[in-house]
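What follows is a single structure, written as structure tokens, with notes after it.
A single protein chain has been omitted; all remaining protein chains appear in their positions.
Here the chain labels run A and B in written order, and each chain numbers its own residues starting at 1.
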Amino acid sequence: MNEDRLAALEARLSRLEDERDIAQLIAAYGPLVDSGSAEEAADLWAPEGVYDVDAAYLDGHHQITEMVRSEAHQGLIHRGCAHLLGPPHVTVDGDEAIAVCHSLLLVRVESRYVVQRATANYWRLRRGHQGWKVQTRTSRLLDGGLESRALLAAVADLNRSADSAG
Amino acid sequence: MNEDRLAALEARLSRLEDERDIAQLIAAYGPLVDSGSAEEAADLWAPEGVYDVDAAYLDGHHQITEMVRSEAHQGLIHRGCAHLLGPPHVTVDGDEAIAVCHSLLLVRVESRYVVQRATANYWRLRRGHQGWKVQTRTSRLLDGGLESRALLAAVADLNRSADSAG
Partner (left out) sequence: MNEDRLAALEARLSRLEDERDIAQLIAAYGPLVDSGSAEEAADLWAPEGVYDVDAAYLDGHHQITEMVRSEAHQGLIHRGCAHLLGPPHVTVDGDEAIAVCHSLLLVRVESRYVVQRATANYWRLRRGHQGWKVQTRTSRLLDGGLESRALLAAVADLNRSADSAG
């Protein structure tokens, strides 16, 4: 009896820890890229991970590191910028997970900040030897187009699945 | 002895799961309305739930669905918009809960985003057969008026109660 209760507690606790790990990973992205921590930002991804964002398709750690070190990104940092990621909607399924959130890119212009980008983000994550890592992050500008809306609409399907599972 | 420890663990874990469920519900709102997922957005509320936001008083699933389908809301989506909800302050009391958070509505204007609304949100939630659902979400523009400030001031009372309970 107690054996069953212990096992159930361990499973529920592990789920919460997984969700915490994933939220923590996503909360790290903004501070890492805004401080120019290129390798640490890339290390949020699996070695073969992909960051697919509008015009850029960054394939693997090296390309993500180069993005942070690029003239364009360094220009943002030195001007003053904030990559703000909203609280993610996280769905864990074994060693795989999906997270969905908004993000904003704010850039300093004179004594104010302009919101240059408001973006839909869809993260596929996988648990490996080093814990949770990003497999693909797909990000599309919220420009009224179908692509960004499709990324966010995933939450509707995920909630339905959770309802039928629960 | 172990029985007591198991029961205490189960109660503490359930509390964390309740808070997680409520944060997850609130994190779903933005993606659902920005993707036009009208029924799924309404389904965050209990059937008799209310969304009371400045000029509009939306009573029940049908009126919330109609809001998402309205010309005004569809216009925002097709122009490019983001409903960004901040991390909520959540207080659970049995099968009832209160959550308080800020929200922003950003709308695309030329190649930038303008913050059209910054809003105070006070959510009353209840646990039912289908898990946590919104009973009322009261939202008021942060325009310097008393109403929006009163919604946010609830956090002061909730923290005091938690202190005396803890």
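Criterion: contacts are C-beta pairs under 8 Å (C-beta built on N, C-alpha and C of every residue); 3 or more make two chains touch, one makes a residue touch a chain.
What you are looking at is a predicted structure, and each value in this text was computed from that prediction instead of being measured.
A.B. asks: Go through subunit B and note every residue touching the omitted chain.
C.D. replies: 2, 5-6, 9, 12-13, 16, 19, 86-90, 100-102, 104, 114-118, 120, 141-144, 148-150, 152-156, 159-160, 163, 166
A.B. asks: Could I get the residues of subunit A that touch the absent chain, sorted low to high?
C.D. replies: These residues touch the chain not displayed: 2-3, 6, 9-10, 13, 16-17, 20, 23-24, 26-28, 30-32, 34-37, 40, 43, 77-82, 84-88, 106, 108, 111-115, 130-131.
Just so it is clear, only the chains that are shown with their structure count from here on.
A.B. asks: How far is the middle of subunit A from the middle of subunit B, if each middle is the mean of its Cα atoms, in Å?
C.D. replies: Measuring from centre to centre gives 22 Å for this pair.
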